[in-house]
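Shown here: the complex without one of its protein chains, the others still in place.
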Amino acid sequence: MQLASLPVVLPLGVAALLAGAGNVLRRRALDVITLATSAAVALVSALLVTASTGKVVVYWFGSWHPVGSSRFPIGICFMVDPIGAGLACLAAVLVLAAFIFSWSYFESIKSLFHTLMLVFLAAMCGLCLTGDLFNLFVWYELMTATAVALCGYKSESPSLQGALNFAVTNTVGAFLSLTGVALLYAFTGSLNMAEAGRTLAANPASREFLSVVFIFLCAGFLVKAAAFPFHFWLADAHAVAPTPVCILFSGVMVELGLYAIARVYWIVFSPIGLPAPAGIRTLFLIVGALTAVLGALYCFGQRHLKRLLAFSTVSHVGLMFLGFALLDPHALAGMAIYVVGHGLVKGGLFVGAGILLHRFRSVDEYDVPRGLMPGVGALMLAAAWGLAGFPPFATAVGAAQMEQVAKLQHREWLSAVAIFADALTAAAVLRFSARVFFKLGRGKPEVLREAPHIHTEVETRGDHYHVPACMWLSMILMLGLAIATGYVMRGHVDRFAAQFESPDAYAAAVLNAHPEISVQRESSYLDAEYSASWWWNRALAFVGMIGLAAIGLYPRTRKRRKTNPLDRALAGIVLHLRTVQTGRVGDYVAWFTLGIAAYGALLLFAR
Amino acid sequence: MKISFRIVIFLAGAVGIAVLFYLARAPLRAATPVSNRYAHEISSRTFSDRNITDAVTAVNFDYRGFDTIGEEFILFVSVLGAIVLLHIAEERKAKLLPDAAARWRDLAASDATRLWILVMLPPKIAFGIYIVAHGQLTPGGGFQGGVILASAALILYIGEQFSYFRDVLSHDALEIAEASGAGAFVLIGMLAWLKGLPYLTNFLPLGKTHELTSGGTIPLISLATGVEVAAGFTLLLYAFLQETLTMRAEE
Partner (left out) sequence: MAEIVRLAGYAAAVWLFLTGLYGVVTSRHLVHMCLSLTVVQSSTYVLLTVIGYRLALPAPVFTDHVQPASATVDPVVQALMLTDIVVEATVVALLLAITVRIHRKSGTADPHEVDLMRG
């Protein structure tokens, strides 16, 4: 069955074709071809999800199956399992929605945009499906190169600087990851993930060595996932990237960093139990909590919608890290559902930003004419609802599962972090939408004083007085899917997650060609309805969201000169935080260095 | 953030990373029993599997050919990105380049340089093609040979003027060549599907050793890669030269 190679090969082939024929093909043809390709990839990935339920589909490129009596892998394989294929499907669906958004109106230089987006899709699918460490690095680099090209090609000053920051930080991270791969290869003699895990289990290495290799390997992926303190580049890149590209960045590219960390941990490091699960938990709980809290604080202090949404992505990825840190199948399943829901909701929000940009040539909270387009405003409010993790969106389902596990592990403080992050980020979007679409709000809160005011170039052509139907369609599609996937995925993902966390299954499938698995690590949690305490948490988040948005909209009560104390308190924190985000790439790399050293030390000393 | 603060942060982190590197030195001190397996497998199998004598090319285009496709497309995408970033609007180009050419005419290379470059150009191109074609026999292959061919374009610019460079090398043809190289690689992999084999399987007859046709699909892939790399780097050169010359003309 050649299906497993299609999600990567098809977009690459079509991209090469479009690049060669770019002068000849008309825009309509380009749009149709790319739409068809991304739809095909989405379909194939969905088929792969069903095909790999209950087993691992292994595809050896070049027919290089494992050789010898010890079944040593000498080729590159794709290890297809439902979670990986599901992520590839999400990537394809988001690319499809992005192409619907950019149908015919989006400015593209010849066929460049279409070619780059298809290659980006291929790279993302490759990263989701691969079972080889160096192959992972190659797809990571392809993602970075394509994303930088997509980010900077408008060639305006801000976009160039955003692209520069993006490229340098991600490249430095990538090369540290490659160092990790090289060191692991030096010890195990293999680049295949399952084989490396098996070798480590049979030939124990020292705890220090494995901790260092793990942190080095994760360095590049932590940068990609915009964890603290590697998150600075994300806002810069988002502020300037074209809208369809932002959909992909926030929707799936950032989450793929976390996916790669999870994949590498479960397949390579968990069989030997080093670094110790307790250390991993501590590390990622700290990473997740810091990222979630700081991301939310930055988010509230932005007036540029794309940058606001970028910081909210940082915050929500922090929550996903918390879900991963619990190291439990039920939590991982919740995280997977949350990733899907968040990606689709965030995509919808970015389409809203794109509509604003098309209509008003700006996405700044105070530059956009107010009170127009209530329809878009209503959709943005719905998306904010989904961002905060309220039912019926898939984010609610995912977050509920993660909180269930957190409670059972006696880590209730995670719920507090989630409430804080959800409330603050949703409040920011709510504040923006209410002010812009419904003419609410008076004055400017302290929090937005000196907020970055980045000029964004118009990226579409045509009549700027009407919103094309394709943009509406894209937004409604994504929000609708965000609701639907919650119902569809619920209850099924637990099995997939349990499979994801069973390295023996992968070793057997990859090395011994026994694809059927019997999963031992069944989760013992019932997939119950939302519990009472969860409803209380959500109510608290709702109250927080409304309250914070109100503070943002009406900071001055009764004609006082100063704004109310809560606004000033928030502003105090946020303004100080903003001095750290300097926009200079030298600072970002310095923080990267310190962050890796600190996390490495944490992993070494945590018990 | 003051630069001194930045340096302090960096140095603290650098010391930490150095310590981490020190702690991970174990596999470089002594090879474990298992760390040589991949090398051993490939070394012992290359000749018998594929009748070729260069193990590195075999790994690049056969055993781990799928990595090479990703790498090809990284090159492809970066060249595309760089061209667009350095894209100059047609009107400005038409106005500025003749000025630039005129201004630099009196700084043209001396006759001795031009003659030497003219003499060296054919051997260089031949050498590049030789390296591409013999990748499966001796160290070489598509990437190395492609870069040599691109450097031939560079010395053409050094010897002659940019206007000559532009007349000889057509931008459109180079773009099509680059896309064809990448597309050919993907296509060769797909041909294996026709035989029901996984992507990128080496399905062609393997030929006799020490001949150019040994290795099945490896020489074909090497050729496609050579075309793509040569075209890609020449396009990069073209874009950067154009940008530099128009920048000078505007000063």
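A and B are the chain letters, set down in written order, and residue numbers restart from 1 in every chain.
Note that a residue touches a chain if its C-beta (ideal position, glycine included) is under 8 Å from a C-beta of that chain, and two chains touch if they have at least 3 such contacts.
Note that this is a predicted model, so its numbers are computed, not measured.
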Exercise. Would you mind spotting which of A:L3, A:L160 or A:V458 touches the chain that isn't drawn?
Key: A:L160
Quiz item: Hey, which of A:G20, A:P82 or A:G152 is the one touching the hidden chain?
Solution: A:G152
Self-check item: Chain not shown, touching residues in chain A
Solution: 134, 138, 141, 144-145, 148-149, 152, 155-158, 160-165, 167-168, 171-172, 175-176, 178-179, 182-183, 185-186, 191, 235-236, 239, 301, 450-452, 454, 578, 581-586, 589-590, 593
Practice problem: Since one chain isn't shown, list which residues of chain B touch it in the complete complex. | Solution: 3, 6-7, 10, 14, 17-18, 21, 25, 27-30, 36, 38-40, 42-48, 53-56, 58-60, 64, 67-68, 71, 74-75, 77-79, 81-82, 85-86, 137-139, 141, 143, 210, 229, 236, 239-240, 243-244, 247
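Everything that follows uses one rule, which is that only the chains that are shown with their structure count from here on.
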Quiz prompt | CA centroid of chain A to CA centroid of chain B, Å | solution = 32
Quiz item: Which bits of chain B are touching chain A when the two form their complex?
Solution: 1, 3, 6-7, 9-10, 12-17, 19-21, 23-24, 26-28, 32-39, 41-42, 45, 62-67, 69-71, 73-74, 76-78, 80-81, 84-85, 87, 172, 175-176, 178-180, 182-183, 186-187, 189-190, 192-193, 197-202
Practice problem: State the interface residues of chain A toward chain B in the complex, per the touch definition above. | Solution: 2, 5, 9, 12-13, 15-17, 19-20, 22-23, 59-64, 67-68, 72, 74-76, 109, 112, 115-116, 119, 122-123, 126, 134-135, 138-139, 141-142, 145-146, 148-149, 152-153, 155, 160, 183, 185-191, 199, 202-203, 205-206, 208-209, 211-213, 215-216, 579-580, 582, 584, 586-587, 589-598, 600-601, 604
